[in-house]
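Only one protein chain is missing from this complex, and each of the others stays in its spot.
Order as written gives the chain letters A, B and C; numbering starts at 1 within each chain.
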Amino acid sequence: MINVLIVYATSYGNTKRMAEAVADGARSVKDAEVSLKESHEVTKNDVRACDALVIGSPIRHRTADARIKQFIEDVCEQLWLTDEMVGKVGGVFTVGGGYGDCGAGCELAQLGLYGALAAGGMILATLPKTTPGFQSAGMHWGPHGRSGGPGMEPIGITEDMILAGWHHGANVTRIAAELKGKDLLARGNVAPSKELVELFMS
Amino acid sequence: MINVLIVYATSYGNTKRMAEAVADGARSVKDAEVSLKESHEVTKNDVRACDALVIGSPIRHRTADARIKQFIEDVCEQLWLTDEMVGKVGGVFTVGGGYGDCGAGCELAQLGLYGALAAGGMILATLPKTTPGFQSAGMHWGPHGRSGGPGMEPIGITEDMILAGWHHGANVTRIAAELKGKDLLARGNVAPSKELVELFMS
Amino acid sequence: MINVLIVYATSYGNTKRMAEAVADGARSVKDAEVSLKESHEVTKNDVRACDALVIGSPIRHRTADARIKQFIEDVCEQLWLTDEMVGKVGGVFTVGGGYGDCGAGCELAQLGLYGALAAGGMILATLPKTTPGFQSAGMHWGPHGRSGGPGMEPIGITEDMILAGWHHGANVTRIAAELKGKDLLARGNVAPSKELVELFMS
Partner (left out) sequence: MINVLIVYATSYGNTKRMAEAVADGARSVKDAEVSLKESHEVTKNDVRACDALVIGSPIRHRTADARIKQFIEDVCEQLWLTDEMVGKVGGVFTVGGGYGDCGAGCELAQLGLYGALAAGGMILATLPKTTPGFQSAGMHWGPHGRSGGPGMEPIGITEDMILAGWHHGANVTRIAAELKGKDLLARGNVAPSKELVELFMS
């Protein structure tokens, strides 16, 4: 069994739609067990139990949504302290509108999510340009569902973007299935105590 | 009078200390009026009134603190909609610990803050390497107070880091003083209504 | 007199067209003297002499063109060593195609250019969303001329993108005109010798 956890936040439903597509793609893989949760519902045990974690966020003013950021601090950062995310497989996706025909900040937003996974020592799935739907949702780090046109007209995310999300979910799950239970990464350091770390945080 | 607003969040006091240094540096400039506020206290009118805005954040798992992110969504993104930040002067700073002797994600964290200011159409102050304290706090986008050593020992931010923060505050303020009241930037587009924008956000 | 230097590389002419638009915008400002040069032609003295520097690059596989990178190493990095770029005004622009409807890496490419200016201690102009043409060329860091459609069809850059470039050039020049000759930034550190620095570079 491959446990896949998809975490998202949504305001008007577009990110939820993309998250559902990612979940459906994950479910298409043999032996996958998929959880789809809003960020505030996710516990540390949910993340401990997963083999693959996909984080999806609305873009809010060029970075991830504050709700997703709260999840990263409350759950991911805690499990980073205790090295409990090392070797899991990760992916990201985003949804957003925004003026301009050149991304409107979705790259840096995705990299902020990606960094939370990288800090955990995870293995990261990208979005190959051979993925169906890439022509619409194709940021190389992960799918981006552009929910508005260049002039901010409310187009909503399209079937092609959803297709890219679906395949991203399937890709991540297949990679996790191959790597599950393997002990591939060197482990030598000891985690500092949470108490020590707190002393110099902010 | 040059109105300078410094916005920060803090958990153990280090970011507050750096924010106070930035504020003191700003106050050293003739005719500066400086407000130092925690992120949850800041109103849209506070930002509307300022000539320069400096945002400082703890680094939490490689990006800005969720409290700062909330401020960006609640205040900055709203004023972006109505184009009320265009032409103001901006700067950023961060504080954080973290393993490793190479930044621990502070660059991407600072760029997330910087992006919020850039999206607003602001003019951005960097941190020149000629700045006193740069050798300790010298990320080029803005000062970073490293509050822990490479092994996460609780060193706390140093006088040199505070010195860099002080000069950053003074630099930002002097730039804002020169540019205040000037109408330097082309304005041609009309902002979309908030209602329209909401339709395709996340 | 305001000396504005625009540096670019081009392969098929689109980045050159955008560079010419930036130059024309700069020339529209009173007392501006504008140089438009391909990256391999630019000398250290050209950069020393300028009040504003705008770097424009084709996007090549998600970052700036190697020719522009060579200019940054041969000219900008050398003047960084001797602190000769501190306080100048800077801006960036890019041109590129690429699959996908979400930027295709232009944000990180622009930030790589922006970082070269920030490291120099420059004051950075962004691209406000009020800028005419922003709806087509609107990356917030600087204009991006998208020269291909989502399916890589050869659309070429449009009049709207060129308009954004024109206004970016004018904006940068007006900011530089206000700041020229002012000594706004703290200077306290002494540059290390080039010889010392070379010891640990790569």
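Assume a residue touches a chain if its C-beta (ideal position, glycine included) is under 8 Å from a C-beta of that chain, and two chains touch if they have at least 3 such contacts.
Remember, it's a predicted structure, so these values are computed and weren't measured experimentally.
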item: Touch with the omitted chain, as defined above, among C:V29, C:C76, C:C102 or C:A125; value: C:C76
item: Chain not shown: contacting residue from B:K16, B:R146 or B:H167; value: B:R146
item: Of B:V75, B:V92, B:I123 or B:A137, the residue in touch with the unshown chain; value: B:A137
item: Which residue of A:Q78, A:T126 or A:T158 touches the chain not shown here; value: A:T126
item: Residues of chain C in contact with the chain not shown; value: 9-12, 14-15, 57-66, 69-70, 72-73, 76-77, 80, 95-97, 105, 108, 111-112, 115-116, 118-119, 147-148, 151-156, 192, 196-202
item: Absent chain, residues of chain B that touch it; value: 62, 99-108, 111, 129, 134-140, 144, 146, 150-151
item: Sites on chain A contacted by the missing partner chain, in the whole complex; value: 80, 83, 86-87, 111, 115, 117-132, 134-135, 140-141, 167, 170-171, 174-175, 178-179, 182, 184-189, 191
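By our rule, only the chains that are shown with their structure count from here on.
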item: CA centroid of chain A to CA centroid of chain B, Å; value: 27
item: Multi-partner residues of chain C (at least 2 other chains); value: 111, 129, 134-135, 140
